[in-house]
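One chain of protein is taken out of this complex; the other chains stay put.
Order of writing sets the chain letters: A, B and C. Residues in each chain are counted from 1.
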Amino acid sequence: MPEQIQLPRTLNEYYDRARESMSPQNRAYFLAGAGDGRTMSANESAFDHVSITPRMLRDLGGGSTETHLLGQRLASPFLIAPFAYHRLLDAAGEVATATGSQAQSIKMILSAQSSVDINTVRSAGDDCDWFQLYWMGSRQTTIELAQMAVAAGFGTLVLTVDAPVQGVRDREIEAGFELPHDVSAVNLARFSRPRFAPLEGTQSIVFDRIAHTLPTWDDVAWLIAQVQVPVLLKGILHPDDAARAQSIGAAGVVVSNHGGRVLDRAPATLDVLPAIVEKVGPDYPVLMDGGIRRGVDIFVALAMGAKAVLIGRPIVCGLAVAGDLGVSHVLRLLRDEFEVAMLLSGCATIDDIRRDMVHLKL
Amino acid sequence: MPEQIQLPRTLNEYYDRARESMSPQNRAYFLAGAGDGRTMSANESAFDHVSITPRMLRDLGGGSTETHLLGQRLASPFLIAPFAYHRLLDAAGEVATATGSQAQSIKMILSAQSSVDINTVRSAGDDCDWFQLYWMGSRQTTIELAQMAVAAGFGTLVLTVDAPVQGVRDREIEAGFELPHDVSAVNLARFSRPRFAPLEGTQSIVFDRIAHTLPTWDDVAWLIAQVQVPVLLKGILHPDDAARAQSIGAAGVVVSNHGGRVLDRAPATLDVLPAIVEKVGPDYPVLMDGGIRRGVDIFVALAMGAKAVLIGRPIVCGLAVAGDLGVSHVLRLLRDEFEVAMLLSGCATIDDIRRDMVHLKL
Amino acid sequence: MPEQIQLPRTLNEYYDRARESMSPQNRAYFLAGAGDGRTMSANESAFDHVSITPRMLRDLGGGSTETHLLGQRLASPFLIAPFAYHRLLDAAGEVATATGSQAQSIKMILSAQSSVDINTVRSAGDDCDWFQLYWMGSRQTTIELAQMAVAAGFGTLVLTVDAPVQGVRDREIEAGFELPHDVSAVNLARFSRPRFAPLEGTQSIVFDRIAHTLPTWDDVAWLIAQVQVPVLLKGILHPDDAARAQSIGAAGVVVSNHGGRVLDRAPATLDVLPAIVEKVGPDYPVLMDGGIRRGVDIFVALAMGAKAVLIGRPIVCGLAVAGDLGVSHVLRLLRDEFEVAMLLSGCATIDDIRRDMVHLKL
Partner (left out) sequence: MPEQIQLPRTLNEYYDRARESMSPQNRAYFLAGAGDGRTMSANESAFDHVSITPRMLRDLGGGSTETHLLGQRLASPFLIAPFAYHRLLDAAGEVATATGSQAQSIKMILSAQSSVDINTVRSAGDDCDWFQLYWMGSRQTTIELAQMAVAAGFGTLVLTVDAPVQGVRDREIEAGFELPHDVSAVNLARFSRPRFAPLEGTQSIVFDRIAHTLPTWDDVAWLIAQVQVPVLLKGILHPDDAARAQSIGAAGVVVSNHGGRVLDRAPATLDVLPAIVEKVGPDYPVLMDGGIRRGVDIFVALAMGAKAVLIGRPIVCGLAVAGDLGVSHVLRLLRDEFEVAMLLSGCATIDDIRRDMVHLKL
């Protein structure tokens, strides 16, 4: 008779338990950041520079956490961020995560590096109908991947643009992380990836080979024009890039530094969010992710201008600790905390979470 | 023959001894804050951003710490903050605290969640004649509670408005805190609390049930008009809310975030105090609490605009360590430290503790 | 044959060795600050907010650390601060300190609370000709003390005004510090101190008794007019108080918070120094003390406007570790470090250490 496992009771217990129970390799892959982890830490600590000034005695009856994004209804203004290789954490992989998200009516964005077949995941979760893709080295291959996702029933695409190469992943190198043989990006297997001619003279693999396979704004504009579904660009940190995304028809942007996994010393996402929202205007869908660990953090991100946020490592931890149940529980705790934050601060609706609810600390 | 217990000699010894001697459950309930405890810590560290610039060689003869508030005389400008369930810390509960406060002529605010009968406490302490109440779900029940307090001899009411629901009390959940069977809010037992119809569809307990039982500004204005005694509103953090309180006839406000027990990421009270005083004017009674641990902290709060302050956890610690005697000793140490701070900084009277005695550090 | 004791080789070794070798009681008395030690720490850390921008390739030949103060020549711009009861640290007490200071041609200010007879100390050290006094409860007693010092050959007086009562000395209380029977303020024994009538009603010992024995600006003006030697006021932290000192004929002021031993939360001395110098003008003798631990700190204090500085705890440590030799060695290390700082920053004379040699950090 299997020992009954006691679920963590709080979000911090999930984070602690996950950190302890993971192998050093998985810990390095899932929880560490690029370089010295400065951007990853900055994402979290940026929230400590913001306070929520609650308002008292407002009428809060009949409020709700509901919001709409790209014409879609969100039960609460957050989604599961796309992350790779869920099967490293749970045998059911992305199916477990989709099941957990479904249980809480929270949308999940499936990563291009899903370790489970895209159709299997899609059918496991009604709320898993956003797909994240990377540029595949050429227009042709990229549109094929996009079409595959649309055909599988994914109605919204998220093109991640901030990771043209891997960052400096020292923690992974030191831990000796590598993918086990039975975990891979199964949905990408069928697509051809660029092959590089040998380097000549002082040529650089980065600038003389890889760089030629990377997309430009024109390529992305082309992609957006080709596909029938909305495409968001994920990984925007500069207001001008957000404006450019808007001008080429992107359905929105995700202010993100990839959870600090790519360029260490990139700014905290919360710090750059307001200037980006200022640039593209209050109606353009600006999402953000990075460092959100609590319901109050969701509140802060929204007050600073995000329409919704993505949650990465908290879901990683839920999945690692207790599979689909863990994902569901973490989502539930976040939802409840967020609802409590709204009530305590006097906000009945998402629209009430305005800029003047928060202020920056010295 | 009982072992003679050596009382702590300094405030820090009280705080350390209390922390050590409490059960993990009581420690979580009494000493932890909501969420990650950021607001609770911020309350304390806010004082570190302020310096007192002492003035030399002023005439200090015949000065005193005496002040007047709502026409009442305070021996020293601080009161015991209302906190729940003193019997968790000492068998005599609120009677012990009232006795200790009496010994030092310091006023005590009795919590609605007193674990001892309101009349018993009132008769144990002349200086315990302020009563704190929560909204009770309806105008009718709330006025009944207020009238019970007034009938028992409480001449000042404090309506706490910042805790419509419990905050995220993770430390309590993790420690498994729950009230023992013989400790409860005995004075509330007779009052009916709202009962909720089952939720339908996607309804939220918070917004579709609880929120309808919460008070609005109109309800509080009504309450103030009904009772014959002054009513202060406790839990104000925004200047506009303070102005609103003033306009509906509240006798004063307590700038408070409930000791960081409710909304984590709410601002430190000391940080918001000056703007609130600025808004309501120098004559309106603005009190504050949160993070005061030393006599110099009382001085700082007054210089930043408070007419008086409430002391929470230091009293918790005195009660936990040595019952009525501990409460009395902690109050005495605070009084003495405050008096020394006045003398060393060149202030003979409470009115001398002006804004220009302190300055903000970078 | 006594074990040969190896002297510390660096200032930090002196500070560490002293800290380790002192009894807990002496550690509390000599090295701790008032309250939570915040002002004491702030004194030191204030220096970390200032950088020295060195200038290159200037002509430095024939420079020196010499300076003049009140018409007196200082070999290097620092003096030994007055501190009480040297015999707690070394059997020879203030004589040891005077001998050590003599060896380095550094002036020593003898404390009113010297544990050795004033004449004995004076004759032990040519450079010990400044005397620090406290107000003695009345004009009469204070002038008697001053005259005793002048008669003993002290040509400069320093009246300490920042310690009308002891600060909150929790570390001493916790350590159970008290003076041993054979150590006392021998030079004050002959003077009568105020005796207080019993308190009546709600009277306060501080405001209704002690305060009446404290000096005002008028008393100090009177004292200055009476004595034939220059009198500096020690313990000034506000520009207006410095201006007042100047206007009543004080020969100078010492910007000091008594090494953080009196009012915790008083500002760091370095932070208030520039505004004070600004107020009284560049020619008025403004000295400072507090937190100076290195030669570069002396440089910084001078660049921020001090004419000279007093050194307290570093001398305490030298005396504690190795008596007269330790005092001499610590002074030597400070002198050498200061000389090196001048050379490395391109300053040949004390006058070259101007405000534009330093800048504040964010």
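Heads up, the rule we're going with is that a residue touches a chain if its C-beta (ideal position, glycine included) is under 8 Å from a C-beta of that chain, and two chains touch if they have at least 3 such contacts.
Every value quoted in this text rests on a predicted model; they were computed, and no experiment measured them.
Chemist: Going by the touch rule at the top, give the shown chains the omitted chain contacts.
Modeler: The omitted chain makes contact with A, C across the full complex.
Chemist: Given that one chain is not shown, which residue among A:Val220, A:Ala251, A:Leu270 or A:Cys317 touches it?
Modeler: A:Val220
Chemist: Consider the whole complex, including the chain that is not shown, and state which of C:Asn12, C:Gln147 or C:Gln226 touches that chain.
Modeler: C:Asn12
Chemist: Based on the whole complex, identify which of C:Met56, C:Ala91 or C:Ala197 touches the chain you can't see.
Modeler: C:Met56
Chemist: Using the document's definition of touch, tell me which of A:Arg19, A:His238 or A:Lys279 contacts the absent chain.
Modeler: Final answer for the missing-chain contact: A:His238.
Chemist: Touching the absent chain: which residues on subunit C qualify?
Modeler: Counting only subunit C, the missing chain is touched by 9-13, 47-48, 50-65, 75, 294-296, 299-300, 337, 339-345, 348, 359, 361-362.
Chemist: Would you write out the residues of subunit A that touch the absent chain, in ascending order?
Modeler: Touching the chain left out of view, subunit A contributes residues 35-36, 38, 42, 49, 161-168, 170, 173-174, 202, 204, 206-208, 210-212, 214-217, 219-220, 233, 235-238, 240-241, 244, 262-268, 271-272.
In this text, only the chains that are shown with their structure count from here on.
Chemist: Just say which it is for the chain contacts: an open line, a closed ring, a star, complete, or other.
Modeler: line
Chemist: Same residues or different residues where subunit B meets subunit C? The copies count as same if more than half of the interface numbers are shared.
Modeler: different
Chemist: If subunit A and subunit B share one sequence, what is the angle of the rotation that overlays their CA atoms, in steps of 5 degrees?
Modeler: It is a rotation of 90 degrees, to the nearest 5.
Chemist: Using the average of all C-alpha atoms in each chain as its centre, how far is it in Å between subunit B and subunit C?
Modeler: 42
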